[in-house]
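Have a look at the structure below, then the notes.
A single protein chain has been omitted from the complex, and every remaining protein chain is retained in its original position.
Order of writing sets the labels: A, B and C. Residues in every chain begin at 1.
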Amino acid sequence: MEEMTLLQEIFDGLLGLGLLWLAWRSLACTDMFKAIVLFIAFGLLMALAWLRLEAPDVALAEAAIGAGVTGALLLSALAGLTSTGASRHEVEQPEGVEKQTGTLHRLPILLLMLTAALLGYAVLSLPSHDPGLSAEVAENLASSGVSNPVTAVLLNFRGYDTMLEMAVLLMALLGVWSLACVESQRDSSADPILDMLTRLLVPLLILVAAYLLWVGAHAPGGAFQAGSVLGAAGVLLILAGWRLPSRLTGWPLRLVVLSGPAAFVAIALITILIGGRLLEYPTEHAGTLILIIETMATLSIGVTLAALFLGSSPEHEEKQ
Amino acid sequence: MGLIDYLSTILLIAGGIFFLAGTVGLLRFPDVYTRLHALTKADNVGLGLVVAGLVVQAESWAAAGKLVLIWLLVLLAGASISYLIGSGALQRGIRLWKK
Amino acid sequence: MNMVFLYALVGVGLFCLGLHALIMHAHLLRKILAFNIMGGGVFLVLVALAKRTEEVAPDPVPHAMVITGIVVAVSATALALKLMLKVSEETGNAELPDERRE
Partner (left out) sequence: MEMVYMSLALFLLLNLGAGMWRVLRGPAEVDRMLAAQLFGTIAVAVILLLAQFTGNAALRDVALLFALLAAVTAVAFARRSWMQQKEDHGSN
């Protein structure tokens, strides 16, 4: 099977080169729109790289976020930039500045090459065989309540990480809402084809989100992937001109956004009160508790991502 | 190699040829409207043939169904996008290519 | 060279490309893209190094960290884009002021 390994090596080599080339072109071209399209293609290749590295959970997250949220976010930010009158092209450095700093100009490149060499050396000097923590995870998997090791790490062994991560999402949303004076983009009502597409896709997306949430206990999937898919459904609805009815924009929206972190904190407190440590679930209830947290987290991640895409706080949206 | 394997190989290679045609179309066609063909026809048939090649190897009906569903979803996305982009381009006055 | 170190080195390369663009380019949207590419490089190093031992399944701990990282990166990007729009609304320009040029 020598040809087989050769083929795989060529595939990996091309993928690696493609990633580097896309990143370079995306960061070097003057037109911002081109840069964004190249970045979207970069995300696609990243998903292929995750698959080659046997990280299907990561690939699912990359696919949902990269295809569903990032591209739409960047394109509509660029559109917003154009409407405020800022340049879509990068201004070239004036000649004078270039000459003035002639010798200094090379310095960043040299420092960067040094950094690259040091980092490369550091990576290559790591032991080539190291199973990391996989043995420890495998040992304790039976008591975690789920059989997918990644979900076990995310919601049981390192649950505090995920809890704080939910808080970070919330902070980002608060930040975006506090900048609400930036005018958000208006979307006209959708034409029939887009309307049909949305009507077909959104229920399917919700179904797939539920599937990913459920399957995450024993196979690749979980709250983050499901939440990202829900977020993408929200992005699609917003693009089609749909807005949350005003009676739901007040506390019901905030309640859903908070439900993820709140469920986490409540269960963390309960585990402390019943005598355990933070987020140390009793083994017999671990599966149920994880599912409860994951469901709440999925809803809250989905709604938060959609709200981040919408940009302005819902009250502000109404006033316009 | 059994009969199934031969069938699957033929379908997969045919799919590859359609993908190649799509790429050539993307590179060689003169304007947006003709390039939409590459998106909606060549590549979707290519994916259909690849999916067909994998369906005959599928381990269960559910797996085969999922593969076909993936193809249908790509068809749906391709068709709607080509409409959105085509009509948008017409509205914005991007000229049609004439010989 | 085996594939783990190939991908890890690609990750290092992405990090450095992103760092360079982050420092050298003035346009804020470019800085945001650069930051995302740097993050992608770090994720690639983490996930590649998790697969160093062929015999057992890859280490799930870095995978979990990268999944949270991807979601955090996109929310940080959303916030950064909003800030960029704010800057551009105030100054009519999507670049930060540079004393050297004035």
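Convention: a residue touches a chain if its C-beta (ideal position, glycine included) is under 8 Å from a C-beta of that chain, and two chains touch if they have at least 3 such contacts.
What you see is a predicted model, and the numbers here were worked out from it, not measured in a lab.
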Q: Taking the complete complex into account, tell me which visible chains touch the one left out.
A: A, B
Q) With respect to the chain omitted from the figure, which of A:Leu112, A:Leu179, A:Leu204 or A:Ile292 is a touching residue? A) A:Leu204
Q.
Touching the hidden chain in the complete assembly: which of A:Leu27, A:Val137, A:Val176 or A:Val229 does that?
A. A:Val229
Q.
In the complete complex, the non-displayed chain touches which residues of chain B?
A. 1, 5, 8-9, 12-13, 15-16, 19-20, 22-23, 26-27, 32, 35-36, 38-39, 43-44, 46-47, 50-51, 54, 57, 59, 63, 66-67, 69-71, 73-74, 76-78, 80-81, 84-85, 88-89, 92-94
Q. Which residues does chain A use to touch the chain missing from this display?
A. 3-4, 7-8, 10-11, 14-15, 18, 22, 25, 29, 33-34, 37-38, 40-41, 44, 47-48, 51-52, 54, 56, 59-60, 63-64, 67-69, 71-72, 75-76, 78-80, 82-83, 185, 187-188, 194, 197, 201, 204-205, 208, 212, 215, 219-221, 225, 229, 232, 235-236, 239-240
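FYI, only the chains that are shown with their structure count from here on.
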Q) Any idea how many Å lie between the Cα centroids of chain B and chain C? A) 32
Q. Using mean CA coordinates as chain centres, what's the chain A-chain C distance in Å?
A. 12
Q.
Give the residues of chain A touching no fewer than two other chains, as numbers and ranges.
A. none
Q | Multi-chain contact sites of chain B, meaning residues that touch two or more partners | A | none
Q) Which residues of chain A touch chain B in the complex? A) 191, 193-194, 196-197, 200-201, 204
Q) Taking the complex as given, what residues does chain C use to touch chain A? A) 2-10, 12-21, 23-27, 29-30, 33-34, 36-37, 40, 43-45, 47-53, 56-68, 70-72, 74-79, 81-86, 88-89, 92-95, 100-101
Q) In their shared complex, at which residues does chain A touch chain C? A) 8-9, 12-13, 16, 19-20, 23-24, 26-28, 32, 35-36, 39, 42, 46, 49-50, 52-55, 57-58, 61-62, 65, 69-70, 73-74, 77-78, 80-81, 84-87, 90-91, 94, 97, 108-109, 112, 115-116, 119-120, 123-124, 126-135, 137-138, 149-150, 152-154, 157-158, 161-162, 165, 168-169, 172-173, 175-176, 179, 181-183, 222, 224-225, 227-228, 301, 304-305, 308-309, 311
